[in-house]
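Just below is one structure, and these are the notes that go with it.
With one protein chain held back, the other chains of the complex are shown just where they sit.
Order as written gives the chain letters A and B; numbering starts at 1 within each chain.
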Amino acid sequence: MTEAAQSLIDALALGGLYALIAIGVTLIYTVMGMMNFAQGEFIMLPAYILYVLAGLPFAVAVGAALATGVAIAVLAERVAFRPVRDADLSAQLVTSLAVATILQNVVSATVDARAQSVATPALLSESSQVGSLSVPNLEILTLALTAIVLGGLGWLLYRTRIGLEMRAAAENFEMARLLGVRAGRVIAIAFAISGALAAMVGVLLVMQTGQVSPTMGLTPVLVGFIAVVIGGFGRISGAVVGGLVLGALSSLLSAYLPDGLVPFRDAIVFSLPVAILIFRPQGLLGAATGEARV
Amino acid sequence: MTGPSLRSPASAAISLAVPLILVLLAAVLGASGTPSFEDTVTAILCNLIIVLGLQVFIGNSGVYSFGQLGFAATGAYLAALLTIPAAFTALQTPELPNLIAAAQLSPLLSVLIAAVASGTLAAVVGWPLMRTSTLAIPISTFAFLIVVYNVLANWDPITGGSSGLVSIPRTTSVTSAAIWAAVAVVVAIAFKWSASGYRLQATREGEVAARSIGIGVTRERLIAFTISGTLCGIGGALEVHQSGVLSPDTFYFAASVTTLTMLVVGGARSVLGAVVGTLAVATVNELLRNLEEGAHLLGPISIGETPGLAAIGLGLILLLTMVALPQGLTGGREAGEVEPVRRRLRSRFPSTSPAAAPTGRARPRPARGAAGGLRAEGISLAFSGLQVLREVELALSPGEALGLIGPNGAGKTTLVNILSGFQAPESGGVLLDGEEVTGWSPARLTRSGVGRTFQAGLPFAGLTVVESVAVGAMGVGVGRGRAVDIAVDVLERLGLGEEAQSPAGLQPPGNQRLLGIARALATGPRHLLLDEPAAGLNDEECRELVAILHGVIEDFGCAILLIEHDMNVVMDLCSRVQVLDDGETVAVGSPEEVQADPAVVEAYLGTSYAVGAHA
Partner (left out) sequence: MLELRGVKVAYGGVEVLHGVEMSLGEGEVVGMVGPNGAGKSSLLRAICGLTRSSAGEIDFDGRQLRGLAPEEIARLGIALVPEGRQIFGTLTVAENLRLAARGGAGEAMEQVLERLPILRRRAEQRADRLSGGEQQQLAVARALLCKPRLLILDEPSLGLAPKMIDVVYGLLEELRAEGTTMLLVEQNAARTIDFCHRSLVLAGGKVRTGGRREELQSNPQVLRAYMGRQL
C-alpha cells in the first residue's frame, strides 16, 4: 500500500515537472503558432547559472537563474523569432533549432562540453515524513511549485488585463489586434513567462541530477513537445494533462519495469505517444474540428 | 524532341550534369590532396549522401523530419557489425547473434544490406509517423531519433553502448564515396521528377488542393520517407567505413543540425541545393574548425583558442539563412532552372510541341450505371450555432451546366465542399451514379470522377504551369508520360499553352483561374464543380471563359456545377440555375425564369429592387 502511494507521489512529481515544461512550450505555441526547439536551452542556461554561481547563497543563485531564463527567452524572441514571425511554421521551427544549437555550443565553448557537477543544498537531498511515507523534499518542492505555477497562471490569465489579452490573442490574434491589443507586448510576455518556467525546470533538474551538461535540454524539450501533442495543441489544460500522463508513465515504468528493460525506459516512453497520435491526431484533449479546411 | 515534356532535354541534362560535375570535382580535388585532406573530402561525400536523403523527403514534402539520422545510425551500426572482424566483435558486442558477429562481409555487401535494413525500418516506422498530422511529424520524428539514440547507447551487449565500436575496416575511398554520391544524386532527381515525386510536391504546395486532385498525402510522404531512409542508411554505412569508429553520438543531434543546415543553406527544394549546400557548409565548417585552434588573421587581428566555434558558426549561418534567404543559395531551383539558363534555353527550345488540334486525351472515364449524375439529397449542416444548409437538394445530370447562385453566406461553397468530400453533412447524403458516397474522402471522390476548383484558386505556386496541370492527372494514377500529354492538351484548349514553362505562382489572376480549371480537368472528371471561376475577370475574359466551358462540356462530356456571382457567365452557360439563400433553395429553373423571379431579386438586392425591376 505504501509502495503504491510512494509510486503515486513519484509519478505526480515527475508529471508536475513535465507539465511545467509543456506549459512553457504551449504558451509560445499559442501566441506564435511555433513549436520552440530552443525551450531546452531556456532550461539549460539557467541551470548553468547555478553551476557558475555555486559559491553564492542558494537563493541568490536561483534568483539569477530565473532572471536568466526570462532574459534569454525575451532576447531570443526579439533577435531570432521576430524576423520570421510571418514565415511558415517549418521556417520558424528550423529557426528555433538554429537558436538551440547556437546556445548549446556557446555554453560548450565557454564552460565545457562535458557534464559538470553542482552541489545540491542539503535540505533538498533529504526526505520528509508525510504520514507513513518518506517523501523526498525535492518532490515536495516540485509539487508545490507546480501547484503555485498553475494557480499563478490561472490568476494571470483570468484576472489580469494582460492575461485577457493573451487569451484573446491565442484564440484570434488578428481580431485582438483590431481591438488595439499590442502584438509585440503579448508575445514578449508569453516568452518571458515561458522563460521563467523553463528556468524553474532547469533548477529542479539540477537539484535532481546534481549535474549540468550542454545537452541537458534535449530530452526535456522533447518531453514538452510530446506532452503538448498528446494533450492537444494550443491549450494549457492539454499541456498539463500531457505532462502528467508522460510523467506518470515514465515514473511508473521506472518503478515497475523489469531490470533488463530499465535503460530503455525513455525509448518506451517516447514511442507510446505516437500511438495516441495515430488514433487521435488531434491529441487527447484537442478539439475535433467539424469545419472545412477549405 | 519526341513529344511534349515537362522540361526541355537541355534543361534536364544541365540539371542532372551540374551536381554530378560538382561531385566529380570534389572527388578529384580530394584525390589530389594530402591523405588527411582526402579523408575529409571522403567524409564530406558520405555526408552528401545523407543530405540527399534529407532532400528527398524534406525538399519534396515541405515537412521537416528530424529523425533521418536515426536511419543513418541504423545503417552505420549494421554495416559496422557486419564487417568488423569476428575477434573484435566478440570483444565489443558479446551478445551479438552469431550470424552477424561471425560475418565479415565485403564493404559493398554490408552497405547494400544496410540500405535494405534502413529502408525497411523507414517504411515500418514511417507508416505510423506519416499518418500523424503535418505539425506532429517533426516532433514524432525527433522522438524517433532520440529513441534510436537511447537504444544504441543502452543496449551495450549488442551495440557496444555509449562507448561505441572501433576497429571498423576503413574501406571507403574517395572514389567509392563519389560513385555512391553520384548514384544518390541520380536517385534524388529521378524521384523528384517522377509521378510520385510530383504528387508529393503538390502536397507541399497545397495540401487541400492536392487532396482535391486525388492525391493520398500519407502515401506519398511514406514513399519519400522510405527512399530517404535508404539513402541515409547508405550514407551512414559508407561514413562509418571511412572513419573506422562509431558511437551513438556520431549520428545524433549535432549531425542532424549540420546536415539540415547543409540542406537549408543550399536550398531544400533542389538536388543542386543539397550538393551546393553540403560543399559550401562543409568548407566553412573546416575553415572554422581550423580557426578553433586559434589563428593569426590579418595584421594585429588574431583569435585565441575557441573550441565549438565551428558549431556556433554553423548555427549562425542556419539562423541567417532562415531570416534572410529561406529558399537557400539556389532558391530551390535545379541547375537547368536558374534564370540565366532558363532565358537562354527558352530562345532555343519550344516550350511545348504545339498540338494541331485538341487530341482529347484527357477523356473522362465512361459513366457507370444508368442513374448517372451527382445528387445531393436532404443535406443539412450547422456549425457555430448557425444553420448553414437546410434540407438542400441538388441534381447534376450528365452533360448539363447547372448554375448555383445566391448571396454571400447562403451556403453555396459549403454545399460544394460536401459534394466534393471536404465537409460531411449532418444529415442527408450524396449519391454518385446512384451509389452512396457520403463521407468519401476528397481524393477518393476525385478518383471517381468528381473534380472541383476553389474560390481562392490554391495554385501550386512552386511548380510550372504544365507541371501543375500534369500533376492533376498523376493524382488520379495516370503515368507521367501520359499525364504530360493530357496536361498539354488541356492547356492548349484553355489557351495557356504559351505559359507552360512559367511558374504557376506568377500567372495573372485570369490565368490562375483557368489553371485551377485545367488542373481539375486533368483528373478526367465527369462532374466538375467550379467555385466562382469568373471572380476577378474582366468582361472579355468572362466571354472567353464561357466559350472554354462550353467546349469542356461538349468535348469532355462532363457536367459542370458553377457557383457564380457574375450573372453574365451564368446566363450564358447554364441550362439550369438553382438559387440558394440562407441555406435553403429559393428557386430552381431556367436562367430566364430565375432572373424574373421576384424572390430571387429580393434575396440579392432587397425589396425595393424586386418591385418594378427593369433594364
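In this text, a contact is a pair of C-beta atoms (placed from the backbone, for glycine too) under 8 Å apart; a residue touches a chain by one contact, two chains touch by 3 or more.
Computed from a predicted model, the values in this text were never measured in an experiment.
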Checklist entry - Which one touches the absent chain: B:128, B:244, B:307 or B:407? => result B:407
Next on the checklist: Given that one chain is not shown, which residue among B:245, B:386, B:547 or B:599 touches it?
Outcome noted: B:386
Checklist outcome for this item: Among listed residues B:21, B:190, B:506 or B:547, the absent chain is touched only by B:506
Next on the checklist: Using the document's definition of touch, tell me which of B:183, B:280 or B:535 contacts the absent chain.
Outcome noted: B:535
Checklist entry - Tell me, which residues in chain B touch the chain that this view leaves out? => result 384-386, 407-409, 455, 457, 461, 505-509, 512, 532, 535-536, 538, 565-568, 570-571, 582, 595, 601, 604-609, 613-615
Item to check | Touch residues of chain A, complete complex, unshown partner | outcome: 164-165, 167-168, 171-172, 174-183
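One rule holds for everything that comes next: only the chains that are shown with their structure count from here on.
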Checklist entry - Once you find the CA centre of chain A and the CA centre of chain B, what distance in Å lies between them? => result 33
Item to check | chain A - residues contacting chain B, complex | outcome: 35, 80, 83-84, 87, 89-91, 93-95, 97-99, 101-102, 104-106, 108-109, 113, 215, 218-219, 222, 225-226, 229, 233, 263-264, 266-267, 270-271, 273-275, 277-278, 281-282, 290-294
Item to check | Residue numbers on chain B that touch chain A, as the complex places them | outcome: 62-64, 66, 128-129, 131-133, 135-136, 138-140, 142-143, 146-147, 150-151, 154-155, 208, 253-254, 257, 260-261, 264, 306-309, 311-312, 314-316, 318-319, 322-323, 326, 383, 413-414, 417, 422-423, 454
